[in-house]
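All protein chains but one are shown in place.
The letters A and B name the chains in turn, as written, and every chain counts its residues from 1.
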Amino acid sequence: MSTRTFGEPVKRNEDRRLLTGQALFIDDIELPGMLHVAFLRSQIAHAKIIRIDVSKALQRRGVVAAYVAGDLGNYWQPGPILVPPPPIAGIVFHERTQVPLAKDKVRHVGEPLVIVIAESRYIAEDALDDIDVELEQLPAVVELEKGLAGGSALVHDDVGSNVSAHVRQTKGNYAAAAAAADHIIKRRFLYEHGISSPIETRGVVAQWDARANQMTIWDTTQAPVFVRNGLAGMLGLNERQVRVIAPFVGGGFGPKIMMFYPEEVLLPWVSMKLNRPIKWIEDRLEHFFATTHERGQIHDAEIALTKDGRIVGIKDVFLHDGGAYDPYGLTVPINSQCTLLGPYVVPHYDSSFTQVFTNLPTVTPYRGAGRQHGVFVMERLLDFAAHELNIDPAEIRRRNLIPPDAFPYNNEIIYQDFEVLEYDSGNYEPVLDMALEAIGYGTFKDEQTRLRAEGRHLGIGLACYVEGTGIGPYEGAKVQVQSNGKVSVATGIGTQGQGHFTVFAQIAADQLGVAVVDVDVVTGDTDQFYWGAGTFASRGAVVAGNAVNEASKVVRKKALKLASDLFECAEEDLVIEDGKVSIVGVPGKFVKLGDLANHANPMRGAVEPGTEPGLESTQYFGPKMGATANGVHAMIVEMDPRTFDLKILKYVVVHDCGTVINPMILAGQIHGGVAQGIGNAFYEKLVFDDQGQLLNASLADYLLPTALEVPRMELGHTVTTSPLNPMGIKGAGEAGAIPAGPLFAQAIEDALDLKGRGVELLEIPLSPSRLFELTRSARV
Amino acid sequence: MPLSDFQIAKKRFDFLTWGGGRLILRERRLAHGAELRFDCLHASAMKPAAFKYKAATCLEHALSLKAEHGDDAKFLAGGQSLIPTMNFRLARPAVLIDINGINDLAGIRPSATATRVGPLTRYRALQRDATFTHIFPLIGEALPHIAHPQIRNRGTIGGNLSHADPASELPAIALALGARFQVRTATQQRWIEASDFFVGALTTDLKPDEMLVEIELPLPKPRTGSCFMEIARRRGDFAIVGVAVMMTLGERSECTKVSMAFCGVGETPIDAGSAADVLIGGAPTEETIRDAAASVQTMIKPGGSVHATADYQRHIAGVLTERALQTAYQRARDGH
Partner (left out) sequence: MGTDFHDITLSVNGKQYQRRVESRVLLSDFIRHDLALAGTHVGCEHGVCGACTVLLDGEPVRSCLMLAVQARNHEISTIEGLTTKDGEYHPLQQAMHDHHGLQCGYCTPGILMTMTAFLDETPSPTEDDVREALSGNLCRCTGYQNIVDAVMAAAERMRG
């Protein structure tokens, strides 16, 4: 019986606990003597702190403590820079990171001022009313261009401006090339991404055990190892004294990998101070302010082309809203800058951006992490070029695709992994063809005309993208055969629903000839695995998966060596399957893996020098650079031309993420990403007033798509394996979310014949009301 | 400008909505110019403040409790609008009078001239009552737009009407149907027309000691067609604009009566029946329907929101008027 599961839609190991309500999420943790936290958060975006008086709060029954910044002493410090600026010539970067509690100044609505600890969350919230706060309001920096203009208020006075960073990257010589080009198109684009809004908000539970001298922190983090290291340092403890556990996490999507959030930094300190376990669970209202966002960019972009639609070059100058602090460096705008190039040959490129400090919550990566913005600019420029040059939109893309023999393809600019952006492998034209076929591109025009005669307005959209995935630095995995024959796998990253308990089990199961259900995977517990980076940038399967594979291969080798010694035969004569090692052709002569493991861990005798007991191995995988996945999305919508209501009739995704470990889990990732893309394009919008107050801070007004807004999706797949890792896999977690913006813009323009009527859609998100406003000047 | 004691200067505060209930947070200017005081969200408070809970055993008990506590007490019916506001700590009643145990307050009682509905009747009960939705297809058509099944299992018609959210469907429908409400205190009762009941955003004519105890819906005349239509961002969200139309035809299929009311385009539901006067006496034509739509657009005062500009609301009101009048006419002529 074969146990080969790689590439099979194996059902998930983790489901039972989740389906029966037995999985441990952060708020499920109950510890004796546990106290509860609420934060008093600033109601104003920008203000000087004049006075905070907590004395009345301390008198309330059930309140145990309340601390302000001054109470933290030396513990109060700005958080570490998480991603330093990449090695790009001429880069400007002003590092200003978030603080545990605001001191002197608040810089965004929701920034915490006071931490209150009480017997229950209810009482802690009661105590917030008791606190006297005096703030002197300052003008808020909300709009990017105004923030850079002279005389603007300054988010960080000592920086002297609201410039967080400035980066320029070039390839070739755009100015010269554009001067000789046949055609130039210039537009201003506005792209806003939204918030992650997972159904589970964030939370931290900290338990300091003074007698065991041990700190345990449960945290909804995507990066438990880094959090452990940083907090240990801050708390003055050895790393070994701190255990960070990411339990089951109800959705991450990026902002849960932002580290050294104020709450993460404060809870352990409070626990040590009060010698009690402490719990904080972010409520939904807090989530709109206390967890990081992605937001907007303004692009002034131009594309130079030949008259047959070949790209000569692109120039793009953009502003990026970074929020009040910049702990995550430049990851998001660099992704925009790099991902703009897409699957196309762009001989000349001149891209510069300014990351702007604003009095709004900090921006860090959220599924797509800035790629959306870049893809929107490129795809829209190609659409306008197609229209002006009278070339079919699919055809203009086809003409510019990087040919399959050009890989690895060097884009000559620096990516978020600090390496030159190089596409490892890809074959783009078949992906485009599959998508066109699946959406019925060839017959759509006739269909559209026919239905228009019946008064129905259908439109089609198409978008291509390349996505950098699977970046380093590294991940590790420990694989061990236990005496009961089951295999245990531990890795340092966390899991937020991506199926790691199954995918990593498949990898180990295939190497070790056991059933997937007999592989027990532990993720996100720093006591179980010491080293790692985290779950982000579509890298879990690629990097940790390869580490699991490497460790499993070593264990397999050990098992075979042991068995060959035991049976006194050659390793080539052995086979491992069904949890047993046996001699080929002699199934009666076997040893169970568990027994082999015991054999390798003797009660008497010695372990040979240079070997280890047991059947165990820890291996690491560190790709030098990221692998690139790619895809094409296509969509048909129907518009109500009077109400601008939109209905998606058909949505197609064709995707190439290299070798696929579990197609069922992959499809789930695409579905979820597309749903978030649909939300981003047409439903989700953060509405701030001119003083930085979020006006729609609830799930009734920040509109996540429901089962009625997300259509059935049809998925297609091609494979170009990655040469950058032994399994040939590429990441897939963010792909679904990336191209929705240009897709919607195109399809809506097509359905309402907007280009012909003098209206272009240059912004995301859209909505029926916004479309009404934008088309008021449209020709009939 | 210096601030103190948690007073926060803000220019405006927009809609805050959730589920099936909605709340408009309004600025309350205490002193002209000098200081602005707003009751705002804490940006971190989602458990209710403390209150005294009293389960009313019968209507008299509920009313006497309300008389005792006045504005310090609120009735708890479905809770689908009240509890979210309490979780946000925007509403902090000192006393909560739970009326869910008063079974007499629920029920649908048809008669020859009208159907009387108890205020505690859940939306779900209305949806499930085939006789009721047959008599009042306007309500049957609107119910799927009200939030979601879980909300409809608890929310009540009386709670909805008493909450008087400007974007809520049922107040507009009550206007279109010409509903009457019976209102009681511990010692008195009175009847009030729906058109007099809704006086402002989240404000009804109910006095501090009063409860809405019965909703009387006159039976639609024969040859009446109705249509409820709504534009919302997602199904179940608050209406950007909603319209309820009732059209009655005479022997020659000519319009004899049209009532039309809107939600979402004013502080209260808007009675726009007079905009349809142009239809009376004949069959609707494209021109008369367009005229009615144009009239509607002058009668409404949409405020705009984070989801839609006021101009879009006005535009939609016109579109929905046309479509709803056409549909109501077809249904009046051909049957529902």
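Rule of thumb we're sticking to: a residue touches a chain if its C-beta (ideal position, glycine included) is under 8 Å from a C-beta of that chain, and two chains touch if they have at least 3 such contacts.
The model shown is predicted, which means the values in this text are computed figures rather than measured ones.
Q: Which of the chains on display does the removed chain touch in the whole complex?
A: It touches the following shown chains in the full complex: A, B.
Q: Have a look at A:L699, A:V719 or A:L762 and name the one touching the chain we're not showing.
A: A:L699
Q: Just one of A:I493, A:A544, A:L615 or A:V710 touches the chain that is missing; which is it?
A: From the options A:I493, A:A544, A:L615 or A:V710, the contact with the absent chain belongs to A:V710.
Q: In the complete assembly, which of A:I665, A:A681 or A:A735 touches the absent chain?
A: A:I665
Q: From the list B:A106, B:I151 or B:C263, which touches the chain that is not on show?
A: Missing-chain contact among the listed residues: B:I151.
Q: Extract the touching residues of chain B with respect to the undisplayed chain.
A: Residues of chain B in touch with the missing chain: 18-21, 46-53, 55, 76, 79-80, 83-84, 87-88, 94, 96, 98, 100, 124, 144, 147-151, 153-154, 234-236.
Q: Given the full complex, what residues of chain A touch the hidden partner chain?
A: These residues touch the chain not displayed: 9, 11-12, 14-23, 25, 27-28, 30, 122, 196-201, 248-251, 253, 283-284, 496-499, 664-665, 667-676, 698-700, 704, 706-708, 710, 712-713, 736.
Heads up, the rule we're going with is that only the chains that are shown with their structure count from here on.
Q: Let me have the rounded angstrom distance from the C-alpha centre of chain A over to the C-alpha centre of chain B, please.
A: 42
Q: Can you tell me which positions in chain B touch chain A when the two form their complex?
A: On the chain B side, the touching residues are 1-6, 8-19, 22, 40-50, 88-89, 231, 233-235, 237-238, 240, 306-309, 311-312, 315-316, 319.
Q: Show which residues of chain A lie in contact with chain B when the two form their complex.
A: Counting only chain A, the residues touching chain B are 38-44, 47, 50, 109-110, 121-122, 125-126, 128, 131-137, 283-286, 288-290, 642-643, 645, 683, 685, 687, 689-691, 693, 695-701, 703, 705-706, 708-709, 767-769, 772-773.
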